[in-house]
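All protein chains but one are shown in place.
Each chain carries a letter (A, B and C) given by its place in the written order, and its residues are counted from 1.
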Amino acid sequence: MSGTGPTISPDQFYEKREKTSTKGKYITVFLTLTFLTIVEVFVPSVYASEYDHNLKMLLLIFLAVGKAILVALFFMHLDHEKGWVKFIAATPVYMGLFAILLMLESLYRQVGA
Amino acid sequence: MKTLLDALRSRATWRWLGTGALLLMLSPCADAAMLQEAVDLPNRWGPNPSASDYGWRYDELFTLITILISVSFAIMLILLVLPMIRDRARAGHKASFDHGSSLFDKRFTATVSVIVFIVLDAWVLVIAVRDLREGYWNIPTELEGAYRVEVLAQQWSWNFRATGLDGEFGTADDVITINDLTVPQDRPVVFNLTSKDVIHSLYVPDMRMKRDANPGAVNQAWFQPITAGDFAILCAELCGFAHYQMGAQLHVLSPEDFGAWEQDASMIAVAGFDPEDTEAQWAWDWKE
Amino acid sequence: MTIASIHAPVEDTRDRTNAALGMAIFIGSWAMAFAVLFISFLILRQRQAVWPPVGVTLPSLPLAVAATLTLLGSSFALHRSVSALRRGAPFTSWWTAGLVGGLVFAVLQTWLWADLWAAGTTTFTGGTYESLFYGLTWFHGLHVLCGLGALFLARIGAATGRYGHQRRAFVVNAAVFWHFVDVVWIVLFICFFVP
Partner (left out) sequence: MSHDGIHPEPTSFWRKHVFSVDHKVIAKQFLWFGLVWLLIGGMMAMMIRWQLANPGEPFPVLGALLFPSTGGVIQPDTYNVLFTMHGTIMIFLGLTPVLIGCFGNYCIPMLIGARDMIVPLLNMLSFWTLMLGGAVGFYSLLVPLGASEAGWTGYPTLSTTVGAPGSGETLWALAVFLIGASSIMGGINYITTIVRLRAPGMTWSRLPLTIWGMFFTAILNVLFLPVIGSAMILLVLDRAFGTQFYVPATMIDGGGGDPILYQHLFWIFGHPEVYILILPAWGFISDFLSFFARKPAFGYRVTVGAMLAVTVLSAVVYGHHMFTTGLSPMLGESFMLLTMIISVPGEILFFNWLHTIWRGSLRLTTPMLFSLGTVFVFGLGGLTGLYLATISTDIFLHDTYFVVGHFHLTMAASSLFGAFAAIYFWMPKMFGRMLDERLGKLHFWATFIPLTIVFCVMFWSGYAGMPRRYYDHTYLEYLRDLQHLNVLTSAAAFLLGAAQLIFAFNFIRSRWWGAKAPTNPWEVGTLDMAVPSPVPYYNFETIPTVVTGPHEFSNPAIPDGKDWIFQTEPLADRAAAPTDPSAQPAASH
């Protein structure tokens, strides 16, 4: 694992990155998150019972996942010059497969029973 | 202290300690009563012959798998033992040098594993899926003349409920029995299983059937007896300290005997019906 | 090398990479635990005919929204702080802001629990909603406590000069853990507070 060091020092690297990314971007992200939270709260009241229940659920899940991704992507920076390292933290996303599997199975047991 | 250390260092101490410990451990083996008992008891070396319509599927597939894996294991054993004898390290013998990383080797490995998969797994898989769809999971419905039984498992007994003559659950003539089930021969017997407390599993070895009874849900299972007689029902899922006692009797009666029995049982049930006894009113709507 | 780095005053890129990789693996691993809890939520919620179940008092929505925004704000502050730290700029004031945000969140969370408990929604007498709500928020709450501890230690370390631009792996990882807690809360929020 030798000889793979970066050609620029990491401090220079971060300086460079900080220059390219503006402070404004993170404030925008924060404001977006705030906005999404408020939307989340209002979705159920707009989508009252006459609307499709599943659509509401889907919308809410979408909003939550979007927010989670925003935080993970923009705030959660590991101190590492290689960007892919943070994707290791995203491995559990495949538990989504299990979630779908288990829900289908659970539905089967309720309907079949 | 020093004498103790010296004693620990001496071989004789260890020899005595070792022999003593070994004898202690082996003492259960020398229990004559245990071995005598084994000789005296009636012995059975396999399952009883299948008494159900689809039992042959299990027996046949078991035999097939046994043959397949015996052959595979024999081949493996030869490949394992032969080098142990032939290629033992000895003066003048040199190991061959081969990383097994050539393209040929990789292709060879791939070919062998594909062949093994087809011979060992795919074949069995196809038969199993056929058996499941035609047999185990092809649960007959009421319209197909199924005899329906609701099973409520509890620690540590089996409650069985049949419809009685009126063909409906939850009525006065339901035949309710504990640890004792009577079913007709040559008619599919379909079960609805659930449990009061913990998970149990209805195991009827002679019918080649097993299904869990889960609290909070109803499971289905079925078999069709082809021989009249008495058979054992066991619990196969750990359910507490009396798990081993949770057996029941299965009586398969010929169609004529069964008709007479059902008549009697229904009448007795009606006579003994007590609407106040809510404990006994556990029937649920039949789930297909 | 590694062993030396435990006590050494400065760390090099190698140490920082090690810490980042270790933290990424830890977050990946521990997210599995939360994934399991959310799967349990989905399954149990699916088994319920009506959601939220009849007779359940939902927690106060304004309070929950306030808690969420506080947590998001705290994450944002920590992010600013870490950015400054990496540049070598002063970072402690943003960090303190994040820490205070975290503390406020903890207070709001406790308030939420107390409110709900007073309204009669308790684990001991409750059903699925209560089980899930208390089970998941308690587990999350433990992580909030751990996170606050880490943020606090980092702040103390920064004050005593233990951590700084040249030695920042712990500080960065504490912030990363806090963002993780934040992400989990975002999902919890949608699970329990949105009617």
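We adopt the following convention: contacts are C-beta pairs under 8 Å (C-beta built on N, C-alpha and C of every residue); 3 or more make two chains touch, one makes a residue touch a chain.
All figures in this text were calculated on a predicted structure; none of them were measured in a lab.
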With touch defined as in the header, list the contact partners of the absent chain among those displayed. A, B, C
Residue among B:163, B:177 or B:195 touching the omitted chain: B:195
Using the definition of touch stated at the top, determine which of B:172, B:236 or B:280 touches the missing chain. B:236
Residue list for chain A contacting the dropped chain reads 1-2, 91-92, 98, 101-102, 104-106, 108-110, 112-113
Against the hidden chain, chain C presents residues 1-4, 6, 14, 17-18, 21-22, 25-26, 28-34, 36-37, 39-40, 43-44, 47-49, 123-128, 130-132, 134-135, 138-139
Touching the hidden chain in the full complex, which residues of chain B are there? Just list them. 9, 14, 17-18, 21-22, 24-29, 31, 33-35, 37-39, 41-48, 57-58, 61-62, 65, 68-69, 72-73, 76-77, 79-80, 83-84, 87-90, 93-102, 105-106, 109, 112-113, 116-117, 120-122, 124-125, 127-129, 131-132, 135-137, 152, 155, 194-199, 201, 203, 205, 208-212, 214-220, 232, 234-245, 247, 282, 284
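In this text, only the chains that are shown with their structure count from here on.
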Between chain A and chain B, centroid-to-centroid distance (C-alpha), Å: 46
What are the residue numbers in chain A that touch two or more other chains? 110
At least two other chains touched by the same residue of chain B: list those residues. none
Residues of chain C touching chain A in the complex: 13, 16-17, 19-21, 23-25, 27-28, 31-32, 34-36, 38-39, 42-43, 46-47, 61, 65, 68-69, 72-73, 75-76, 78-80, 82-83, 86-88, 165, 168-169, 172-173, 176, 179-180, 182-183, 186-187, 189-190, 194-195
What residues on chain A touch chain C, complex-wise? 5-6, 9-11, 14-15, 18, 23, 26-27, 29-30, 33-34, 37-38, 40-41, 43-44, 60-61, 63-64, 67-68, 71-72, 74-82, 85-86, 88-92, 95, 98-99, 102-103, 106-107, 110
